[in-house]
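Only a single protein chain was left out; the remaining protein chains are all shown in position.
Chains: A and B, in written order; residue numbering restarts at 1 for each.
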Amino acid sequence: MKLYEKSAFELTQMLKEKKCSSLEIVEDVSKRILEVEDKVGAFVTLNIDNAKEQAKTIDEKISKNQAVSLLAGIPIGVKDNISTKGINTTCSSKMLENYIPPFNATVVNKLNESEAIIIGKMNMDEFAMGSSTETSFMHLTKNPHDLERVPGGSSGGSAACIASGEAIISLGSDTGGSIRQPAALCGVVGLKPTYGSVSRYGLIAFASSLDQIGPFGKSVKDVALLQTVINGYDKMDATSKNIVYPNLLEGLNENIKGLKIGIPKEYFGEGIEEEVKTSVMNAIKLLEANGAIVKEISLPTTPFAINTYYVIASAEASSNLARFDGVKYGYRAKEYDNLVDMYEKTRSEGFGDEVKRRIMLGTFVLSSGFYDAYYKKAKIVQRKITEEFVEAFKDVDVIASPTVPSTAFKIGENFGDPLKMYYSDVCTVTANIAGIPSISVPCGKDSKGLPIGLQFFGDKFKEQTILNVSYAYEKLSGGFDCMSKII
Amino acid sequence: MKVDIKHIAKLSRLKIEDDKLLKFEKDMEAIVNMVEKLPDVEGELKLDTENPMTLREDVAVQNKFSRDELLKNAPEVQAGCLVVPKTVE
Partner (left out) sequence: MKDYEIVVGLEVHAELNTDSKIYCDCKNAFGLEVNTQVCPICMGMPGTLPTLNKKVVDHAIKMGHALNCNINSVCKQDRKNYFYPDLPKAYQISQAEIPLCENGYIDIMVNGEVKKIGVTRIHIEEDAGKLLHDESFAGSLVDLNRCGVPLIEIVSEPDLRSSAEAKAYLDSIKSILQYIDISDCKMQEGSIRCDVNVSVREKGSTEFGTRCEMKNVNSFSAAVRGIEYEAKRQIEVIEAGGTIVQETRRWDDLKGMSFTMRTKEDAHDYRYFPEPDLLTIVVDEENIKQLKESIPELPNIKIIRYVKELGLSQVEAIQIAEALDKSKLFDESVKINICSPRLICNWILGDISKYMNETGKSILETPLTSSRLCKLLENIEKGVISNAVGKQVFEIIINEGKEPEDIIKEKGLAQNSDVSALEEIVNTVMAENEKSITDYKNGKTNALGYLVGQCMKASKGKGNPGIMKDLVLNYLSK
């Protein structure tokens, strides 16, 4: 097995046992990038030279038997909406094509403290708005399992690079499913943590009350390890929760005897493809056969989740993206007659169509006369959805569902049909609305060989619970086969 | 529901090109028709007092960033200031 095919957990063991060096890992991953990046297009910016230098430093420490941190020497991809000091951070938008942040996001500081090596910045849907990475201003990212299909979005690059072997682990962000959906479509593990558990300082905001940064990996252990590194209270983020965050890797426990799994009927309706339903149910049956208790539950307000999500997310986005005005940073139009003209041209030329649609939708729902009917109403429905989960978790420990109604669709298939694209999020948005943690793990492939995702929701701050059931499933199913077979 | 695209675009400081206007209007109408289907739920919005905010102590920190660092990404700078088209009061 090549080094790039191994998990972070395995590689940290190998480094400790001096069975390989960090430089060897970085060089192997770099070689792989050279081989396949043309086909996959996962990256916006590569950081290979720096990565090699960092690897050498880590190797020196290890050779001197000095202590190294949790992720020392492991190449990681970072989604391009997470601020990296001195490295281009573009949000895959023309608006920030040349933007170089003067500071690191808190999570990047944590990665640096854990001595992980940032191998590059990952491609995404522009400003995290999309479910296919097709709205990226930079280029398309292809699904490593089928290069004619999308990797999902908005963290398409972060998911694809795991399956293509171009990074060992990666960070993405999830506002309505942007980690879990691409994780499902690319056949890897992706976690959206509890809102408030990972600092948003330095994450270029899409929807402030829904966004969370989260980990991608080949295995549950990798995701648990990376999540342990990035989570924690941050005084720079007022929405960050000040509690004790246990080591999720050390807490992994595959015992699911008596674990109650809720199956919400609203997530298994008509819109879900048959093969997806079958795979997901088979996974659940496997868990049941090994001691888990399965219960049918109902989350009645689920059908309104997409509407609620789009109202709230667009409203916050329209305000968050107003700062891109050509004055302080980012793109500015070349010709304009006056200030208002400068604003309009800058923003119209700098943003793509999907971003414009969402900004306009957000402006509309907040505008005078419409606030009560849309935004206020959506916030009340949000509370109802949240309460339904709280009630459900009194009865069950985790809730299981498909991650996405379908497998990876063809490039261009849904592009240009916003509503069809939005529907891809129908199983994932509820976790963002309720602020609860949710993970997607691979649970088989469809007849076209495309990965299918199984999703587990947990109660707030119960990451350990959903990681445990995922870990149990991983072991019982013989392990996850994440790597692409075609490149 | 039909959205007054011109008005909303102006509020958002966006310009939709004429050849794209029709598709935009159609898309917006479809999206708004989708999102407006919100159920009537009982109750008013209340402030969440279970998670009160921790306030920051009033301590100033000097010179964390230089002006050059902060203005490095600016499209146009003059005499240490950002340059914009003339603003009319």
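The rule is short, and it goes like this: contacts are C-beta pairs under 8 Å (C-beta built on N, C-alpha and C of every residue); 3 or more make two chains touch, one makes a residue touch a chain.
Keep in mind it's a predicted model, so treat the numbers as computed, not measured.
Student: Among the options A:323, A:420, A:448 or A:475, which residue touches the chain absent from this view?
Tutor: Reading the full complex, the residue touching the unseen chain is A:323.
Student: Tell me which of A:6, A:79, A:121 or A:200 is the one touching the absent chain.
Tutor: A:200
Student: Name, in rising order, the residues on subunit A that touch the hidden chain in the full complex.
Tutor: 82-83, 89, 91, 96, 99, 101-103, 105, 200-205, 207-209, 235-239, 315-316, 319, 322-325, 327-329, 339, 343, 363, 366-368, 371, 375
Student: Using the touch rule from the top, list residues of subunit B that touch the missing partner.
Tutor: Missing-chain contacts on subunit B: residues 11, 13, 47-49, 51-53, 55-62, 64-65, 67, 70-71, 76, 78-87, 89.
Assume only the chains that are shown with their structure count from here on.
Student: Rounded to a whole Å, what is the gap between the Cα centroids of subunit A and subunit B?
Tutor: Measuring from centre to centre gives 23 Å for this pair.
Student: How about subunit B: which of its residues touch subunit A in the complex?
Tutor: Listed in rising order, the residues of subunit B that touch subunit A are 3, 5, 8-9, 11-17, 20, 24, 27-28, 30-32, 34-41, 43-45, 51, 53-54, 56, 65, 69-70, 72-76, 82, 84-88.
Student: Inside the complex, what are the residues of subunit A that reach subunit B?
Tutor: Those in contact with subunit B are residues 98-100, 102-103, 235, 238, 241-242, 301, 304, 306-308, 310-311, 318, 322, 325-332, 336-345, 347-348, 351, 353, 356-357, 359-361, 363-365, 367, 373-374, 376-381, 383-384, 418-419, 422.
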